Every structure is written in structure tokens, then in C-alpha cells.
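All protein chains of the complex are present and in place, except for one that has been dropped.
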Amino acid sequence: MIFIDTFLIIVMLAAAISASIFKDLMNAVIASCLVSLIASILFYFLQAPDVAMAEAAIGAALITAIFVIAIKRTKRYEE
Amino acid sequence: MSVLNNYVYYGGAFGLIFIGIYIVLVKRNLIKVIIGLSILDTGINLFLISLGYISKGTAPIFSKIDMEIARMVDPVPQALVLTAIVIGVAVLALALTLAIRLYHHYGTLNLRKIKDQRW
Partner (left out) sequence: MRRIISLVLLVIVALGIALCVINIPFGTPKTKVGNYYIDNGREETGAVNIVTSVVVNYRGFDTLGEVTVLFVAALGVSVILATLKKKVEKKVEPSSLILNTSCRFLFPLILFFGAYIFIHGHLTPGGGFQGGAIIASAFLLTYLGCRGKRISEQKVKITESISGLVFVVIGLIGLAVGGHYFLSNFLPKGILLSLLSAGIIPIIYIAIGFKVGSEIAGIIDKLMEES
């Protein structure tokens, strides 16, 4: 699999575009979590293990949790 | 993990940046705008790290005492991006708190309606 990073970048861009299209805000938040996760894998391919660990722990776990808590206290559907 | 010698990483990073700017400019819901800010942040960090990559280099950590230091990746952009990720999470937490407060005051999160109400 020589072209694995091209494939991952295409999946990441598709997830970012679908985060802007979804009307249900929970789906948009999960799409943005997928963007963070694939970015963490790409950081590892670019030989930066410290940054990959930080992005996986902070971007993919804590940011998504804070978004879900904020959506629970306001509306769920974009009107 | 062979990296192609073309600009696919630059294209991916700038694609994320432009999708983030589009969401911030066009969308009406406040939480959607904050999701766009988060995507913009990730795109900029990816661009900074891909600037510091050297072909066929390794990570800047010495696992044995005498390793060959001729081919190591630049460590300075990695230190800057480490700081930028943590500051991104701080800004997003504060922005979401302000969104909760706005919802309690106005009853809606639609930016057109909030701009139309005057006090």
C-alpha cells in the first residue's frame, strides 16, 4: 500500500465537507472528531510522535466531549 | 511509509483551512461556526508540521547514545504546534461557554435573529 497517505487525506477532506453539510449537530461533531483522528495518524507519518500523542488525547477525546456537553445544554438541530 | 514527493500534504492542509473558513463565513448556527473554528485549527497545525519534514528523516529522539544525527526532522515546528494545540482547546472551551450563555439569554442560536434583536 504505497498510497496510504493520499487515501487518508481524501477521507479526511470528505469528513470535513460532511461536517458542514449535516443538519444534526451530533453528526457534525462526530465528523470533526474523525478529522482530528486522521490528522493524528498523519502527524505520525510525518515523524512527529509527540504531536501525534497530543492531538489524539486532546483533539479527539476532550474536544468532542466538551462539544457534546455544550450541545446537550442548548439545541440539537440546526434550524 | 513512503511519502510521495509531491504536495499532497500541502493540499490536504489547505483544503482543511478553506473548508473551515467557508463554514465560518456561511453557516448560521453558532455551534456550527465553532466546529468550523476547530477544523481550521487542525488544518493550520498540519501545515506547520509538514513544513518541517525532511525526506527520509527520523523523529528527533535519541534511542541509543550514539545515533547518526545527519538525518533528523526539524524539532522547532513540533514544539510550536504542541503549544498551539493546547491553546486551541482553551479557546474552544471558552467559546462554547459563551454560546451556552447566549442561548440562555436570547432563546435561540440563530445568528440572524440575534443580530436583529436590539437589547
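Order of writing sets the chain letters: A and B. Residues in each chain are counted from 1.
The rule is simple: a residue touches a chain if its C-beta (ideal position, glycine included) is under 8 Å from a C-beta of that chain, and two chains touch if they have at least 3 such contacts.
Keep in mind it's a predicted model, so treat the numbers as computed, not measured.
Listed here are the chain B residues that touch the chain not shown: 3, 5-7, 9-10, 14, 18, 21-22, 25-26, 50-55, 59-63, 65, 69, 72, 74-76, 78-79, 82-83, 85-87, 89-91, 93-94, 96-98, 100-101, 104.
The chain not shown here touches chain A at positions 49-50, 53-54, 57-58, 61-62, 65-66, 69-70, 73.
Assume only the chains that are shown with their structure count from here on.
A separation of 10 Å divides the Cα centre of chain A from that of chain B. In the complex of the two chains, the chain B residues touching chain A come out as 1-4, 8-9, 11-12, 15-16, 19-20, 22-23, 27-29, 31-32, 34-36, 38-39, 42, 45-46, 49-50, 53, 57-59, 61, 73, 78, 81-82, 85-86, 88-89, 92-93, 96-97, 99-100, 103, 109-110. Across the interface of their complex, chain B is touched by residues 2-6, 9, 12-13, 16-17, 19-20, 25, 28-29, 32, 35-36, 39, 42-43, 45-51, 54-55, 58-59, 62-63, 66-67, 70-71, 73-75, 78-79 of chain A.
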